[in-house]
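Worksheet for the structure shown next.
Missing here: one protein chain of the complex. Every other protein chain is in place.
On to chain A.
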Amino acid sequence: MSSPETGQERGDRSPWNWLLFVPIVLPLLTFLFNSDEPRVAGFPLFYWLQLAFIVVGVVCTTIVYRMTK
């Protein structure tokens, strides 16, 4: 928890915030995953790669949270 810096001007600017763009942009690039092959455990690329993007999202938001709190 951040210590209260009473009366001091605070903000939420941080270079780490740029990392948030990765999970915002990646899942919208359909050309990356709109394909059946290669399959993983029976899942076409379209499905397993998009599920994997969840992990990317969690990692990026966690890093930003840790670095800016």
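What we mean here is this: a residue touches a chain if its C-beta (ideal position, glycine included) is under 8 Å from a C-beta of that chain, and two chains touch if they have at least 3 such contacts; residues count from 1.
Here, contacts and distances are computed from a predicted model.
Q: What is the missing chain called in its UniProt entry, if the choices are "SSS family solute:Na+ symporter", "DEAD/DEAH box helicase", "Transferase" or "ABC transporter ATP-binding protein"?
A: So the chain that does not appear here would be "SSS family solute:Na+ symporter", according to UniProt.
Q: Residue by residue, what part of chain A touches the chain that was omitted?
A: Against the missing chain, chain A presents residues 1-2, 4, 6, 9-12, 17, 20-24, 27-28, 30, 34-36, 39, 41-44, 46-47, 50-51, 53-54, 56-58, 60-62, 64-65, 68-69.
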